[in-house]
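Note that one protein chain is taken out, while the other chains of the complex remain in position.
A and B label the chains in the order they appear, each numbered from 1.
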Amino acid sequence: MSPPSLDRFRSRLAGTIREEPNPFGDAVFRAEPSDLRDVLRSLRDEHGFDLLLDVTAVDHLELPDSKPRFDVVYILRPSVGSERVRVQCRPPDEDLSLETVSDLWKAANWAEREVYDQYGVRFRNHPNLKRILNHKDFVGHPLRKDYDIKKQQWLSEPDDLMDEMRKLRGGAEGEESESVLLNIGPSHPAMHGALRALVDLEGETVRHTVPEIGYLHRGFEKSAEKGTYTHVIPFTDRLNYCSSVMNNVGYCRTIEKMLGIEPTPRAQTIRVVLLELGRIMDHLVSVAANLVDVGALTNYWYLFNERERIYDVIEALCGARLTHCYVRIGGLAHDLHAGFEEGVEGILRELPKALADVERLVARNRIFLDRVVGVGAITAEEAISHGFTGPCLRACGVPNDLRKDEPYYGYDGYDWNVIVGTRGDTYDRIWVRMEEMRESMRIVAQAMKKMPGGPVDVDDKRVSLPPKTEVYGNIEALMNHFMIIMEGIKPPAGECYGSIEAANGELGFFVVSDGTGKPYKVKVRPPCFYVFSAFPRLTEGGMIQDLIATLGSLNIIAGELDR
Amino acid sequence: MQQLLDRFIESRGWTGDWAIELVYFLGMLFFAVALLLVVVTPFTGIVSWAERRIAARMQSRVGPNRVGPQGILQWAADGLKCILKEDLIPEDADRILFTAAPYLVFCGLFGAFAVLPFSEHLVIADLDAGAFYVMAITSLVPLGIIMSGWASNNKWSLLGGMRSAAQIISYEIPAALSLLAVVLAAGTLSLQGIIRAQGWSPADWFLFRNPFLFTGFFYFFVANLAEGNRTPFDLPEAESELVAGYSTEYSGMRFAFFMLAEWANLYVVASVVNVAFLGGWNVPPIAEGVVLTILQMVVFAAKSLVLVFVIIWVRWTLPRLRVDQMMLLCWKYLVPLSFLNVLGTAVWMMIVPEGSAAGRVASWLLVLVGLSLSGLFGLRVRKNLKDADVGRLYLNPFS
Partner (left out) sequence: MRAARFLGAPVGRVRPAAEGFSRKRSGARPGPLPFVSSCGDRMNGYAPLILVVVLALITPAMLLVVSSLLGAKRTERTKGEPYECGIPQPAPPRRAVPVKYYLVAVLFLLFDVEAVFLYPWAVVYRRLGLFGFVEMAVFLAMLVAGLVYVWKRGALEWD
């Protein structure tokens, strides 16, 4: 059953737009290039799909229907609500361009740049169609199927970004101008990861900001096409490395959605515990680093002590501290260890004290409040247009949370609240995270209490390895094991978008399967990519110190930003 | 000092001006060298070690604990390392200004030590205009910082230098005005004179002399924090914003001078506050001679070190102000308030003559106010320590 708004859309556009059958849930509409803008605008304005989640493309070169070659995919969602809709459109091969929608959604600006960068599809009337993840001198489009992954290019000259800065500065250029250009990053203590922003300063006031990303781009999406579905899991660890288990779950959940399997109750509950621990870790890092950015250095250790405590528990669980790689398609790497429960109890006992320590230091500290209240504020409408999700959007007062909107893993069975702010400023972003950690602790406590027994892997021979004793004594089990290892798990052919509420917002995976054991395409929808696209909007007019404080509160993780 | 030298001359039975002069000269030289090499530098180094250890304790870290017992020689190792490092001068830097800037910063702070008293007789130079001299010589520091910021040909340095210029000269005014109120009460500019005008009991301190000086103490302390680039006013070298501010391009020994000056400044600030408000080396008359001198030294150092600790404590507690807020705090709060202080002190001195019963009563009342304020603060600290459950800390640096 489809939600009413989509039904209305279907009846309205009958004839001009074709709905494609999709075995994996989301409604998919195919639009002609000429109708694309109208369709998208209608979806946004009349049917409530106001959040443009992602834009990507699929190169059909190695698929049966390779004419026209590229299929551009727009993924939309209402800012509060669960239904998702994809609009797909094939630009003609000879022209390979589409009309831009960057005037409808600000999020489309960077999204379309990425499609252009990775696939070479052009967008007409785009304000600034240049490469975004790859280097400016890069030759070719790496995600095209005919681009060899081993092809290396030596690129050493940094982009001076003056093309964009000149546009922003307009006429006010020249030696007599009082403004000074300054590069903040990539190698700067407050640009966590390797971000860069070229700012135009007047005294200490930021007049214009031009962000540049891609310093940590390592071609996750291209690498993901080279191994089996299981091989991708360790790569996902490196996306948001502050909470890598969330990426594992997000990816595996998407593949499970394609396979049509649901993890066992025990696996689901363990995943919930790990997801919430991951969220806590991520928020701890974000808040701690943010406080360091405004100069409150001591809080950092108070919060990181607790992060270490969580790391200890997770290290005991899976042997790794940062890159966990614990989740598997259809289940988990193994069951919990003895003592996990005590570890989690310790976390739940100690974390509130650390949070209280920090609150005592900053919550009523006049200097802190002066530094963050009203700084880097953004309205809900703008935030939605920029594609904000997660804490940054909730800070604007929009109760957008997939755990409530589209409850998975029994999130609706727990007693917890969505935390929202009111002003959308740095203070709200910090405090939404502080309170979310408390809510996460509540969920963890409830999940640990109700932890069901049973296996952690689904009983499905397509995905689960048979037990070793069987492998050594039984030819079917041996063959089964061999096939899963050598050929990989084979989801049915098709395109699927799955997502979870990660610490930074909606973490989506758009996976295309051609029926073989290797993914045809894996596209990540990293939440902070869209958050960072609003960086100029958030910082222009403020001071350098505001820029630093704002950046910290956005929690940009270069690993998932640059992929 | 003078007594010691006099005694030495008499014991030798020397007469004649030149001999006496020479002994004085050599004595002075010896004392100054000893002060600089044996007291100031290691003291600065140890303050730096103490700051790092205290910070570590507050942040449940370990801090430097390898070189010497509890790491107390860390500063020497750091100094040695800086000596062995390469002294880089950026290509497009203004070489003269770039190389001169650390000298100015170093001289500015070490010059201030010349008038800082250690006891009643132990001071290199008891100048008639000591208070003035301290303000004058320490303003070499912002000059050096601005020079380094300008000369480095680096935007972070320049931003740091400009911030520092705006900050230090702005806070110079409330500092000067607050000190003016003290001079008003003391009737002399000599630091020793200011101390002599106070007594050993808290009621005789300028801190509790009248309500205006009481508040003036806080303005002076805050203004001095700002002049010393200490948190929450560490904007010129804000490491999360300006990389390293004015010292971004410095390396090796020149960088070490900036750091050395920063920690020397800690003690200078604490001592000046001590002299102006906390009665300096005044001790109850329970001893004389060498014992008295030692007692005075201990009392003076103890008071100063408590202040040093408070400054360190503040640093690791508070976030950093923003530039506009920092300027606003100075010009719209501290400057008018310290003007008020000067006038108030003058009026108070007209109405309540020194040594009168009313003055004594007011002083003791203020002592009570001060005590109850610190008592309340102590209770809060105790409660917070209890709430924080310090024992659970993940890491105890002294265990």
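A few notes on this one:
The rule is simple: a contact is a pair of C-beta atoms (placed from the backbone, for glycine too) under 8 Å apart; a residue touches a chain by one contact, two chains touch by 3 or more.
All of these numbers come straight from a predicted model, not from anything done at the bench.
For the chain missing from the display, the contacting residue among B:Ile46, B:Val62, B:Ala77 or B:Ile173 is B:Ile173, taking the whole complex into account. Within the full complex, the residue among B:Pro42, B:Gly68 or B:Gly252 touching the omitted chain is B:Gly252. Residue B:Ala165 is the one among B:Ala56, B:Leu73, B:Val141 or B:Ala165 that touches the chain not shown.
In the complete complex, the hidden chain is touched by one of B:Leu22, B:Val38 or B:Leu385, namely B:Leu22. In the full complex, subunit B touches the hidden chain at residues 1-2, 5, 17-18, 20-22, 24-25, 28-29, 32-33, 35-37, 41, 82-92, 102-103, 106-107, 110-111, 113-115, 121, 123-128, 131-133, 150, 152-158, 162, 165-166, 169-170, 172-173, 176-177, 180, 183-184, 187-189, 193, 243, 248-249, 252-254, 257, 323-324, 327-328, 331-332, 335-336, 339, 342-343, 346-347, 349-350. Against the chain not displayed here, subunit A makes contact via residues 158, 160, 162, 175-176, 178, 180-188, 191, 196, 198, 202-203, 205.
In this text, only the chains that are shown with their structure count from here on.
Between the CA-based centres of subunit A and subunit B the separation comes to 50 Å, rounded to the whole angstrom.
Subunit B contributes residues 55, 58-61, 155, 159, 163, 231-232, 234, 238-243, 316-325, 384, 387-389, 392-395 to its touches with subunit A in the complex.
Considering their complex, residues 180, 182, 188-190, 204, 291-298, 300-302, 305, 308-309, 350, 353, 356-357, 360-362, 365, 367-368, 370-371, 543-546, 548 of subunit A touch subunit B.
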